[in-house]
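Complex shown without one protein chain; remaining protein chains in place.
Showing chain A:
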Amino acid sequence: MIESPLVPTADTEKPRKKARQPWTFDRISFVLVFLVLPLALFSVFVVWPFVQAFWYSLTDWSGFTPDMNFVGLENYQKLLDDDIFMTSLRNNIFLAIVVPFVTVVLAFALATMITVGGSAHGATRGLKGSSFYRVISFFPYTIPAIVIGLIWLQMFDPSNGLLNGVLTGIGLDGFESYPWLGDTRTAMPASMFVIIWGFVGFYMVLFVAAIKSVPGELYDAARIDGAGRLRTAFSVTLPLIRDNVQTAYIYLGILALDAFVYMAALNPGGGPENSTLVMPQRLLITAFEKGQFGLASAMGVVMAVATLVFAAIVFTVNRLLGGRQEGVRR
């Protein structure tokens, strides 16, 4: 079995023997200040609100009065019957299926081109001028998500947007004043494109870094065995950077199960026939406009559960695939 070189070594270090030291005033004051200060902040502003949210989701609290009745799972029942919320949940799930997959595939393809697109001889060589592509690719990551949304909102503009300008310019007159974000058929794909545009470059850079830390001998061995570039990418590179792919997939999944900022910029009202409505948009309206804080908290719990289920699926799939590949290699 080949050990991935990217697994952190920190956790395998022997536990340090610290117990022999006496608990002096210096040590006690140090641990207290260093631990208590951050943890107090973390508990009050992160842990406590999360705990409260679970409790509120079981009440009919409006937020404006202290009245609060325990209603059990009634809020969750309401969500199941709420067509608009279920649409937003479906949209988020759809996003979580498409966005991570497409982003990771594109990022991996581009990273492979940059790293092994060069010579097929000797050690892994970068493509000439690859640093140019890497620098450019990272640009979107430095732009705030809301601004990315605004830029593409203008790009997609039916009459003044660059996209329709280019399409009609090359003779596709059917696209003259075509509303990309206003048509149910294209609103969601166009919104997905924007999210993917924002993240491909970042994960490409991450994968390039991971691929470069793969020992060159492995590629030589694959070449001597007669593996082509495509085969090498799938059978050598991909298994070796599996942990990075998993991390990317989970982060992108969490992002897609939220997607609030992009949707708020592109289609603040949820898009044509709610085709781009996502759960966070419903949550904010339910909480701060309708004043149904109990119900809004239940939506938050659904989002959290969806995130955890997604992470669990990614871990499981990775483990299953990993087990198989290791078996083959042996």
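In this section, a residue touches a chain if its C-beta (ideal position, glycine included) is under 8 Å from a C-beta of that chain, and two chains touch if they have at least 3 such contacts; residues count from 1.
Note that contacts and distances are computed from a predicted model.
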Of the listed "Carbohydrate ABC transporter permease", "DNA-binding protein", "Copper chaperone" or "STAS domain-containing protein", the name UniProt assigns to the chain that isn't shown is "Carbohydrate ABC transporter permease"
Of the candidates A:I151, A:A227 or A:I313, the residue in contact with the absent chain is A:I151
Full-complex touch with the removed chain, picking from A:V208, A:A222 or A:L252, is A:V208
Of the candidates A:V47, A:L172 or A:V317, the residue in contact with the absent chain is A:V47
From A:V71, A:I93, A:A227 or A:I254, the answer for touching the chain not displayed is A:I254
Touch rule applied to chain A and the missing chain gives residues 6, 8-11, 13, 15-16, 18-19, 26-27, 29-31, 33-35, 37-39, 41-42, 44-50, 52-53, 56, 63, 110, 113-114, 117-147, 150-155, 159-162, 165, 169, 197, 200-202, 205-206, 208-210, 212-213, 216-217, 220, 229, 244, 254, 257-258, 260-261, 264-265, 268, 279-280, 283-284, 287-288, 293, 296-297, 299-301, 303-304, 307-308, 311
